[in-house]
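Have a look at this one before I ask anything.
Here the complex is missing a single protein chain, while all its other protein chains stay put.
For chain A:
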Amino acid sequence: MTATATNGPASCPGCLSAPAARAEVPLPDAQLALSLPTIHCQACISKVENSLTAHAGVRAARVNLTRKRVMIDAAPGVTAQELADLVMAAGFEAHELDLGALSQTQTDAASRDILMRLAVAGFAAMNVMLLSVAVWSGATDATRDMFHWISAAITLPALAFSAQPFFRNAWAALRAGRLNMDVPITLAIVLAVVTSLWETGLSGKHAYFDAALTLVFFLLAGRWLDSRARSAARSAAEELTALEVPRAFRIQNGETSEIAVSALRLGDHVLVRPGARAPVDGVVIDGTSEVDRSALTGEAMPVMRTVGDPMSTGEVNLTGPLTLEATAVGTDTSLHQLAALVAVAESGRSRYTSLADRAAKLYAPGVHILSALAFLGWLLWSGDMRVSLNIAAAVLIITCPCALGLAVPAVTTAASGRLFRKGLLIKNATALERLAEVDTVVFDKTGTVTLGMPRATNWHDLTQDQQSLAYALARGSSHPLAQAIVTAAQDDDTAEIALSNLTEQPGFGTQAHYADRPVRLGRPEWIGALVETDGLCTALDTGEGAPIILRFEDRPRPGAADLMAALKRQGMRVILLSGDRQAPVAQTAAHLGMPDFAAEMLPADKVAFVQRLTDEGQRVLMIGDGLNDTGALAAAHVSISPAQALDAARAASDIVLLGQDLMPVADAVATARLATKRIRENFQIATVYNIVAVPLAVAGLATPLIAALAMSTSSLTVSVNALRIRGRG
């Protein structure tokens, strides 16, 4: 897929992020990408491809089912939106992807490079093994020497190519004065090849060419599994980023033009349409509207904004168009400053050393010391340099961490594959291990345990006529509370009535005339109704009698209550933190059965809360979606955010939840614990194998046959043990 980066307009990320510029300059061919989250079968592939190629401007379309996306070669004038509409018409969900953000993920050249080295090592190992079988079954003298020389001729170039990653890593570590897993590997390979060549030259009995090759083969297999698990997570995570095409509307000399957010400058006038996020920090210079700040503060209730009021990046404009004068753009915005804070908090977490690293730290010096002792011991006892060196090489080969190198990647690949099928994306390599240690789970409220979509609670207390009137008025607005009324009315099949002069007063509500009397739906203050509680509510003025108050509550996400029960069964402490006001938080907490909760938390309070729990020795899992959670997400031991979360929150978290349902979180904790258990088991298997094999090697009994057998057995055992994770659940 590197072709995207080399030909077509995709070679220039600037062209992609600046669609306005692309329209001015005619380009030969446009590369477009759509994300297709619901596609799953052969029929889907054909339907999508056929519906796209039926469009006159489409030259070619190819669905990639693994990545759930379609790449399209289209004529210059064709927009991604019209193609997405075509696919939607064919019955599939489709979203435009930002190719500029995507192209980095497409070059998974590293993974292919390892696969190529793996193939060469496998080929050479098989052939040398064939020759070795002849030697083991009794070839002698000239025949044996010839087989050894042929083996050497295959091994040397094959190793020179396929073992390069180990040589490079070991050299880098040694230059920095450190020891890593690759140092004993490199030493074993080099020593095995050198002593084998020497032995072959003196027409000796034993040569370890096959052992060196199988060692490299198994270790490369581990590296490949590792890179595959990570590239799947990385590409999906960046696809989430690519879904947000960064565009803004700039007003210049009375004309509105669509430009890339990165092209905005301080003092520019920016139009924020209803339903859009503010692309910059700014001051409102025109318009009145209601603004949803839930992503930043956790408040579920929209806030009024009019001329002179500030608006921050990431806030969603709800009812009327607003014009902002930019006061901070790009990296100066509040959103970016939060992201910078997150980077600082994250550096603390990267100090976590994985189980594999801890094992390697013990292992690498141990192996070297053992091998050196074997060499010295035999040299003192027998005085024969050749025998001693042979035994030292045998010790290094037989202890070499085939099983150790495979143990962790095989388990994490199996575990993250299983979680991916359940809708969880593991972004960080050590996230599973950290998740297994969690004993406290902290939830954000709005958008995390609730959907952020309110539902009318007293809808059925209204009379038929009042319902019809509210329905008709609500259809004139895209405000979330109005949409909740529309949903409730459509669920009930409420009769429709006709209104005249329906208008929306941005920031207040909608008004119209019904049977020659004015009717209104909107803010209680606007209508003149008295509200005693501070819950979500709106008022309906029917033109006769007192206004009617409609109350709303946020719905919990599907699976939220089950998740709390499941987590408590696993012995976890669950806590609800929210920036919202006391009453709705208490209501949600009671509904979900969470005794611990705290309301009106500022972002800094949340971080402090998580920090305090950590200082008390608890391992915290933070689940949140808003900007106000990013600090806490980064401060927690491990963190999860839903896919609908803001980019900054997703970037700060280790795991992304792809679906609406929260229940997979309980599975994730269980799978993580299982995976850690398997990794430990694998280390135990490797240790047991070493306890058996090392004395043999030190005693000088490890022939190449025993080394090959022992190495393959331990590698296969840990791989099979890792695959047991897949089967369950």
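Simple rule for what comes next: a residue touches a chain if its C-beta (ideal position, glycine included) is under 8 Å from a C-beta of that chain, and two chains touch if they have at least 3 such contacts; residues count from 1.
Everything below uses one rule, namely that contacts and distances are computed from a predicted model.
Asks: Unshown chain, UniProt name, "RdxS protein", "Thiol-disulfide isomerase/thioredoxin", "Carbohydrate ABC transporter permease" or "2-oxoglutarate ferredoxin oxidoreductase subunit alpha"?
Replies: Of the names offered in "RdxS protein", "Thiol-disulfide isomerase/thioredoxin", "Carbohydrate ABC transporter permease" or "2-oxoglutarate ferredoxin oxidoreductase subunit alpha", the one UniProt assigns to the missing chain is "RdxS protein".
Asks: Which residue, A:T79, A:N127, A:S354 or A:T487, contacts the hidden chain when the whole complex is considered?
Replies: Selected residue, touching the omitted chain: A:N127.
Asks: Looking at A:A75, A:V133 or A:I150, which makes contact with the chain not pictured?
Replies: In the full complex, the listed residue that touches the missing chain is A:I150.
Asks: Hey, which of A:I45, A:A90, A:I251 or A:I285 is the one touching the hidden chain?
Replies: Of all options in A:I45, A:A90, A:I251 or A:I285, contact with the hidden chain holds for A:I45.
Asks: For the chain left out of this view, which of A:A54, A:A89, A:A119 or A:A495 touches it?
Replies: Result: among the candidates, A:A119 touches the missing chain.
Asks: Suppose we count only contacts with the excluded chain; which residues of chain A make the list?
Replies: Against the missing chain, chain A presents residues 1, 3-4, 31, 41-42, 45-46, 60, 62-67, 71, 112, 115-116, 119-120, 123, 126-127, 130-131, 143, 150, 154.
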